[in-house]
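Every protein chain but one is kept in place in this view of the complex.
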């Protein structure tokens, strides 16, 4: 009898060669198209291709789907699908007791057990059968059988295994198999398309024939607002957001980057996307990319750059220059585990203080934090608005989780997008003559009569000529600061993400912890606790109403994936005791244990 | 009748070609050797050699001397010595009403007035005679006369003018002219020595003959502790401090730098000094210098690097690596006016937040602030102690003011210097196996049986092998933090620099503001106000007793040459209201106006 | 516009006697000669005495970061491919901290003339030895003589596959103007090394090449298709002997067929000439070739590949209706 709970967490795992990420993206796409809300989380191995069958080489893909809104990829999994024993060993602790284990038994043979460094006589499936509801199937054989008339080598057969699993799961959750099939047809061509389709259909029929009906689980459909939908990852959200910036500002963009995990995907998306009005440039390093972007902004296009960890550190000097030149610039930091090279594929929110202060001198610049893939799109528009309207570099914080996490997204109506009005090329003003908002003109190279000189030395207010005058410097330090504070007037209203001012405790977060905090807070509220959630988008300047909001609550807790960064910023401006919950494990908060931690914080 | 007040501020100013800096250093040296306490301040023009006679090209040298302890170069001058009209125009506002103006009239002719862009008929001396006690003398003629039998061109004569002035002032303040003369004899040789000596003596006799006796001012002598003295600038303090580090730690040093104002002088001093055990390396840029220093530390010597502004920003990535490798490293930031290229020759304390947070990831490192030239010497020993005993990079903050400011310094007894015991090359421990203090071993290249591999990726606690494990990362982030906190156990006691816990208000500062704050606080105390002064040396970790000390006072004020940096760090840990007094004009606080501002803060 | 109209009203702040004045002057004269459009001309520099030049010229200008001028200029060119961008840099700026950006600019062949002021010293920071300083040079950071080997900007450029390299001198105004015009006319990155005297920290570094009395013994001028002739009597030429360039007498005297004929398109001989770092050095255009220009390639590829509208991008791939 089909089960029908509202939320299911599925974790897929296998060798990098098993195509787990592809399986995951097709499956979540199918889920979304079948009316589920979905959030995903990829867990890449650190190596390009670690030895086959080794634990280090396992790649994971987790998602949560639900017929109501979900905000995070979920904690412990209801279903674990493993292509081999190493995958099982790596992830068994993440499967709920009594959860479903779908195991490809061909990956559990003696050789596989040896590759996973298990004792020769150890059969982990024995133990599994006790703890979990197991579904054991030799997918290799099934795939071989399905493709027998296609004359393929065993490697090619292996590679189609993920399609069989895709079919089986599509059946199991009663996704619209025609859509999934169509999507495959669009993605692949020629021989490969045929192979994949056959394998997919074989998987789809497998459930029936193998009598897996007890595992079948029909999900009720999530009622979403009407519209055209697509799935969106954080990297895509940023790339599309930049396309939207070009559209809304009527300014072309120059994106300059240098490959680094996990920021590189933005460049990859941009070159694939071939957006009208965006020129991309792969520079020789991060210093060249930030300074090339500054050059582009000087020339009158909008310069954008992105990086992670080490690359962001290298851009420090360039960002200071952009502050001094008062040119628009967007810099995107896709945070990863630090310090130094750290854990490049893992997530962390430990660059916030660097975003605020990682430059010499008084060099203030707006900092905005992305909280999810779809939010990435909106944030790019905001960042560009502030950059082009206030003539300032803007730092956007994303992270490794957001970058690859995907969710269904309603494609916005272009007429509803944020308006951006770049500062005018007003040559009647001197290069550093400020308008009422404290903003100097933006005069692109080629503007008749607009010739002017900029530089990193302190400049005379107004003329922009070099000046070492004491009072002028004092005034300009303050003018640059005031101008940045000025963007507050464009901020949207500050609203609680959950709860109201009459609640007792306020949980404050920023960035990719959104989903976990939201879920945990929701849970506490359901349990009757008066807990509210506020997720900060504007880290600098903070929202002008924030102090007042914080003052309304008896208890304040800040949750971050670091050792305490935003919390100290807030402590410096709020006399109230502020609790802190931090984690730097490279993984997102588990909503369940976060709920408990918050509960303890409340009662303590 | 000779005057005899206890403190005199003298400001010398002229074209860069006039040798004002040399005059200043010889004069203060003479003052110090004649028993005065002295603090100096150089004001360099931004250009190497701006057009002769222009205001932009004026170089200034100010000092305060006193028969009691002085702590800063003073605010408004009692005496202004100008070599030309541009110098007068630039600095006239800095001379006290009724102060003495000593003007070299040859620099006030028509041509000079034109160069200074004055109206042809404007004679500033007229106005000067009203406001000041003027002493007018054509030093060019005096010098020419003095050197007439030496057959010199007018340029060479001009160049000796500063020696005449030196002689005149030596006479005026009754310094020991034999010592000054001797010093000149040591500094110059050959023809030049003769020229200078003649000019000096001519100046010395000038006072008598010119009947300047009314201006003569015999300073009582300052009673200093017995010992051998020398004058010391901040750059010298650092260079000698590093020599002392090599001596005390019995470890050789590798200093890697890249020229930048005002940090370059450290490299210049080091190459001149030729210290036993210190290798210097002028790298191709700041990134190369910090990474070469790290390489040296890996090899087993103590790596040191220094820079300013833009160069420090460029080192961010390297510092993060040093944190991860847990290798000793000293990085010295001689702060200057920012942001960006900013005001390279001016002082500012605006890099404190960068020192704390200017790296991606959780990358804590000790930060120590130098408060004066002599303190620089002591701080280098502390920094090296923490670096080598806790295996950590250490950031030392100095600034443009400290770098060139000079003071008399008692040469310390070597047996009294701070002990440094570098972490041992204990190969019985694994490379990342920590001792009781959380410190890993330091195993120089070449240690038999010590081969090991380090890297910027997160590492397994103990073995140091690469690890992406979540719990391990969490633990190591904390272990690195805890280890840095551990240096607190080596801190000297936290003592108030002035006043006691029973006072009402505590003024907190750090770095080169020491002199101004000290003087202002002293003044307030003299006026009967219960004000204490605490000058922080350890910025990170803060002194463990600091919170308790702050809790004792009713009122807290933080004074910094920035827009509010330390103050926010303290606010985050102290619920009390904290007032802030900031300045970013590129100039030190004037003690007099600081006194007033503090007074206003008290009563508000 | 006249040469002087290209000057801003800013006081020029170099030391009296500095070679930079000459370069500034020649540049304004070149601007007059080529009719440079101030609205479409951009000077990009790094940090150093030389890099102050843009402040004095009445066009668009950006005084950037130490060493990063090539990257900034690349960004300007990507955004405004048709702007006339000039790069202004020094030996420290271009070859010490900025060496990497320079070689990548040269390899990409971004269309900019590069004025590299080589004074073999860091002027602005008050006289430390630079990568082009001669071994043994006394300076503030090498009071007892530097031990570093010198970098040769011209061979480095040949190593990075530059499409134009030339050398001139502050004290040869006419030649300097000619070289600037040639660099501007070149289609691609054009590296012009300018020997420039820093009379404060490295006075006379190029005395033997610039002093009229010696110049004839220490310099020769190369021109495409013309024989290389050396010495007061122009009776000597060069030949390559086992990897060394040697001076030989023409024999029979005056027989120009024996002379090394300069071919700006010959990279190997250009490299040989560029290596001449001793007491005899070539001036003029040493090498030139045609290669695709980066910003044009970028925009050509973009045009070929087609650019998508926002509407299309948002709806690309799998979409569905709810």
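All chains are identified by letter, namely A, B and C, in their written order; residue positions are counted from 1 within each chain.
Here is the rule we use: a residue touches a chain if its C-beta (ideal position, glycine included) is under 8 Å from a C-beta of that chain, and two chains touch if they have at least 3 such contacts.
This structure is a prediction, so every number in the text was calculated from the model and none was measured.
When the missing chain is restored to the complex, the residue among B:74, B:107, B:234 or B:300 that touches it is B:300. In the complete complex, the residue from A:49, A:148 or A:421 that touches the missing chain is A:49.
Within the complete assembly, B:318 is the residue of B:318, B:486 or B:586 that touches the hidden chain. Screening B:186, B:416, B:495 or B:604 against the full complex identifies B:186 as the residue touching the chain left out. Across the interface with the omitted chain, chain A contributes residues 46-52, 54, 56, 258-261, 264, 267-268, 271-272, 282, 284-286, 310, 340-341.
By the touch definition given at the top, chain B reaches the unshown chain through residues 29, 32-33, 35, 179, 183, 186, 224-231, 240, 243-244, 246-247, 252, 254, 256, 273-277, 279, 281, 283-285, 287-289, 291-301, 303, 317-318, 321, 325, 410-412, 414, 444-457, 465-466. Mapped onto chain C, contacts with the missing chain fall at residues 96-100, 103-104, 107-109, 131, 144-145, 147-152, 155-161, 240, 242-243, 263, 265-272, 275, 291-292, 294, 297-298, 301, 305.
Please note the rule applied: only the chains that are shown with their structure count from here on.
Taking each chain's centre as the average of its CA atoms, chain A and chain B sit 46 Å apart.
Residues of chain A in contact with two or more other chains: 317, 321, 325, 455-457, 466. For chain C, the set of residues touching two or more other chains reads 47, 63, 65.
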